[in-house]
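Missing here is one protein chain; the remaining ones are kept as they sit in the complex.
After this line comes chain A, so read on.
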């Protein structure tokens, strides 16, 4: 340890400040364990981090420069009697690869630079699911999270005004495609320079995820009182990409009422289906094991509703079994209305907030933090069962 007056013995040493590690750190610290929380990076939250635009660029650069694997150092010289050496692997090596930077917008500095394509800066847009799924793919890819109002329509994300420092976007407009067409003539083209300049007005998550309002993470945040360290917003609407258009998914009663895409009969069918989903029925059980899509088809809901229910509400694949589809639908419905008109919550300044908040709780209860420090191997004293870190 760098400073002499800091304790050098701990009950728990936790490596990495990702979500799971941070939760464990907070829990251990909360029950009185002496915790050392170490991260080899200079920022918290590991692959859960959120960055400003320039922060993200720096992060990409670092990753590109970083050698894939450090030369395996032989630590056996440190071995003492009765000790055994355990090497720790580099956890990042597998999760982040092939980083590239594209810019769809003009790289020139002039404001008036016009680009034919819609402006967007994308770094490997693997994570963006076309179905506006809240749980985007598990790969740890860098997903741009747009902040500027002008580019919100391009991101097929569930929420576009995420991390906008509390600024309202046009998300309240009733109809996305209408909004799009209205704003078309007046839309400003964004230059790269503009993006860099305004880069502090939005944050970008490495992992784009949202929380179900009644999901276990939200419950944990409330129960542990970690929620007080962050601010949250409710996602204002759920969108889906279909037939070349972005459409709003009607999920609440008010949405169904206001929806212009659904016919009145579809409205009734959707409401009836959603109401019938809440309780498990024998009719539903009869479909256990069969695809959810088949169950939906047999409800005679029509293609529109099938799409919404399968891809945007249950958010399952076409071959998911009925029981999974229904469970996901119920989860969605249970979460609906708790904090607003959609079931999803997000931290105002990005998902990186959440691991940090747990770390904060850990620190409040005496945990010690050490960034930019890595642990390469453990020395185990077989007799006392004590460990040393190197």
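FYI, contacts are C-beta pairs under 8 Å (C-beta built on N, C-alpha and C of every residue); 3 or more make two chains touch, one makes a residue touch a chain; residues count from 1.
As a convention for this text, contacts and distances are computed from a predicted model.
The subunit not displayed here is recorded in UniProt as "Geranylgeranyl transferase type-2 subunit alpha", chosen from "Exosome complex component RRP45", "Geranylgeranyl transferase type-2 subunit alpha", "Cytochrome c oxidase subunit 2" or "Sodium/hydrogen exchanger". Contact with the undisplayed chain is limited, among A:97, A:268 or A:297, to A:268. Although one chain is not drawn, the whole complex shows that of A:34, A:189, A:253 or A:376 it is A:253 that touches it.
Take chain A: the residues that touch the chain left off the picture are 174, 253-254, 256-258, 264-265, 267-269, 271-272.
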